[in-house]
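Only a single protein chain was left out; the remaining protein chains are all shown in position.
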Amino acid sequence: MKPRRIIGTTLFYLLVAFIVVYTVFPFYWAIVSSLKEGSALYQIEFFPKDPKWGNYAAIFREQPFGRNILNSVIVAVTVVSISLVLSVTASYALARIEFRGRTPLLLLVLSVSMFPQVAVLSGMFELVSWLGIYDTLWSLTLSYMILTLPFTTWVLTTFMRELPKELEEAALVDGAKPLTIITRVFMPLLWPALATTGLLAFISAWNEFLFAITFTLSNERRTVPVAIALISGASRFELPWGRVMAASVIVTVPLVLLVLIFQRRIVSGLTAGAVKG
Amino acid sequence: MAEVVLKKVSKSFGDLKTIRDVDLDIAHGEFVVFVGPSGCGKSTLLRLIAGLEDITSGELFIDKAQVNNALPSQRGIAMVFQSYALYPHMTVYENLAFGLKLAKADKDEIDKRVREAARILQIDHLLDRKPKALSGGQRQRVAIGRAITREPKVFLFDEPLSNLDAALRVQTRLEIARLKDQLGATMIYVTHDQVEAMTLADRIVVLNQGRVEQVGSPLALYTRPLNVFVAGFIGSPKMNLLKATVAAVAPGSISVRLPGGTQLAVPLARDPHGVQSGAEVTLGIRPEDVGAPTNGTARVSGRVLVVERLGSESYLYVRTEGEQTVVARRGPGATAKAEEPVTLGLPAAACHVFGPDGLALSRPVPAAA
Partner (left out) sequence: MAVAPSSLPQPEVIGRPAVALAPSLLTRQRRRAALYFILPMMTVLTAVAGWPLARTIYFSFTNANLDNLGSQEWVGFANFVSLAQDPEWWRAVLNTVKFAAVSVSLETVLGLVIALTLNANLKGRGIVRTAVLIPWAVPTVVSAQMWNWMYNDLYGVVNAVFLKLGFIDHPYAWTASPSLALAAVIAVDVWKTTPFMTLLILAALQLLPQEIYEAAKLDGIPSPKVFYKVTLPLIRPALMVAIIFRSLDALRIFDLPYVLTGNSRQTASMAVYARQQLIDFQDVGYGSAASTFLFAVIAVFTIIYITAGRVRFDTGR
C-alpha cells in the first residue's frame, strides 16, 4: 500500500474512533457515575474500583420513581394509541382521496408540528384549569396530543401514499367501501408502519418536558423527565448526581435497546417524515 | 351476459383530453381487444368502463342500463389487473371469496363458487396458500379466478400477460382462449401486443391518442386497414409504408410512382375523390407480399442492407434506388447477403394506397377472401 493510503486509512480510523468515543462517552460516564456512592463521586475514575448499586435502590426509596415511570408509560401509551386511531383514517383520506383543499390541510397539519410549545402554554393552562385536570395525568394526555397527532398523521400519510393503487382498485371492484378498504385491505399491510410510527411517537411523548413540568405539581404525578430534572440527594450536603445518573441509566437503557433493535425501521420512519416532506 | 355500448365517451384530466368521443358497440358474448401504442388511452377506456375513473362526457351502457354514475361493484363487471392485485395477507381462497363476502353472500354459495372457479383454472390445490408462495402464472390465474367468482356480465382484462415471461405468456394466452370458449362471457381485453390481439379477439379496437382508429375482426384489420396508422400497427413485422406520388388516376386503378422510378397501377374499388396527379400518397405492402420479380409485377432495385435470419424465415432489409427501405420476407434458406444488389417484385393486387390524409383508398375485395 502506498504511504499516502496508509496515512489516509489510519486517519480515517482515528476519526471513526473519535466519533464513537464522542457519542458514547457521556452515556458510559453516566453508567460509571451511577455506580459510585457518596464520596466516590468526588473522584474521577474511568472504571469504578468499587461499584455499588445503592443509588439504584435509593431512587425508588427516596422518591416514587417507580410511580414516575408508570406515569410516563400510561401517558405515552394512551396518547400514542389515540393518535394512531385518529390518524389511520385521516391519513387514508389525505393520501388517497382527492378533494379540494387537501394540500393546504396537509400543510396545516405539518405546520402544527412546528408550533413552539410555549405558544400554546397559556391557552392550554387555561383549558387545563377549566377542565379541572391540573396536576393529573389527564392534563398531559390532553396536551401531548399536539405533539403526537400531527406527527402520526403526517408519517402515516406518507406510508399510505405508497400502498399500491391496483390493490385498492381490486377492492373497489369487489365492492369494498372506503372504511372496509382501510380495515381489511390496507391495515394488514400497514402493521410495520404503524409500529414504527407508534414507536417514534412514543419516544417523543416519553421525552416531553415543558408541559410535564408545568402541569404537574406533586411527586406522584411527575413523569420521568421531570423526576430526573428534579432529583435531590439523600441529604442537603450530598451530591444528587449518583442518583440522577442511576435514574438516567434506568430510563435510557430500555430506550437505547429499543432504538438499536428497531434502528432500520426508525431510520426509514424519520426520513420518510422529513426528507420526503 | 351483456352488451356494452359507449356513446361519444370522452375523458379529460383537467385540460388534457385523453379519450375523445369514442363510440363503440360490443355485443353480448364478444371478445373485444383494445390495442394501441403506449399512451393511446386503451387502459383509460377500460377503467372508464370499470368505473375506476369518471367519464367526463358521453354515456356508457352495460346491459342496456346507463352506468355512468354507478359504483364499479354495481356495474356487473370484474377486472383482472396487470399486476394481479391479489390481497397479500389473504389465502387464495380468501382472495377469491372476498368480493362475495363483502356482498354478504351465503357461506355455501361462496364456497361453491370459489371451488368452481378454482376447478376451472386448476388452482384447487393452491387454495390455502398466500400469494407470495405462488409463481407468476399461478398468481395470474388466481386473479382471473377472483373475476370468475363474481359471475360478472363483463370481464375486463388490463394487460394481464405483460408481467409474464415469453414462454408463460404463450401458455397463458392459450388458457385465456380456452376460458373464452368455456365461459362464453363478454370480455374486454387491453394489450399493447398485437399478436395477443390478433389471436384472441373476435373484434379489435385500434386506439391512437384517445381516438378509435378502426374496429373490426383481426382479419379485416389485417387485410383492409382503413388508415396508415392501423396499417402500420397491425402485422409484425410492420407493413412497408413507402412515400409515392400519384402518376395518373384511371377508372378502377391509380398509378403511383416511387422515388427511383418504379411505377405501378394499383386496382381500386372506387374513384379516389380529390386525389389528383402529383399528390403525395403512401404505398403499403406487407413484407410477405414483396416477392421475387416476375413478369407482370412492378420491380424495384436496390442493395441489401441486412439479412435477419429467424430460422423459420428470413427478412431482407433493402435500400432501394429511391433511398427507401423495404422489408421483404424470404424462406429460411435465402442466400442473399448484405451489400448485394437485389431486385424485388411488388404485385399491385397486394398493395394498399393511402391518400394524402392517411386514409385508405378502397381496394376491391379479393376473390379468395
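Here the chain labels run A and B in written order, and each chain numbers its own residues starting at 1.
One rule holds in what follows: a residue touches a chain if its C-beta (ideal position, glycine included) is under 8 Å from a C-beta of that chain, and two chains touch if they have at least 3 such contacts.
Keep in mind it's a predicted model, so treat the numbers as computed, not measured.
Participant: In the full complex, which of B:66, B:182, B:217 or B:236 touches the chain missing from this view?
Facilitator: Going through B:66, B:182, B:217 or B:236 one by one, B:66 is the residue touching the chain not shown.
Participant: Touch as defined at the start, partner being the missing chain; which of A:69, A:155, A:190 or A:251 qualifies?
Facilitator: A:251
Participant: I need the residue numbers on chain A that touch the omitted chain, in ascending order.
Facilitator: Contact residues on chain A toward the absent chain are 12-13, 15-16, 19-20, 22-24, 26-27, 29-30, 33, 41-42, 44, 82, 86-87, 89-90, 92-94, 97, 99, 105, 107, 109-112, 114-127, 129, 142-143, 145-146, 149-150, 153, 172, 175, 177-179, 203, 206-207, 209-210, 214, 224-226, 228-229, 239, 241, 244-245, 248, 251-252, 255-256, 258-260, 263, 266-267, 270-271, 274-275, 277.
Participant: Contacts of chain B with the missing chain: which residues?
Facilitator: 7-8, 51-52, 54-59, 64-76, 99-100, 103, 105, 109, 150-151
Keep this in mind: only the chains that are shown with their structure count from here on.
Participant: Counting only Cα atoms for the centres, state how far chain A is from chain B in Å.
Facilitator: Centre-to-centre distance between chain A and chain B: 57 Å.
Participant: Give the list of chain A residues in touch with chain B in this complex.
Facilitator: Per the touch definition, chain A meets chain B at residues 164, 166-167, 169-176, 180, 185, 188-189.
Participant: Flag every residue of chain B that touches chain A in the complex, lowest number first.
Facilitator: For chain B paired with chain A, touching residues are 50-52, 71-73, 77-79, 81-83, 85-89, 98-99, 102-103, 146, 150.
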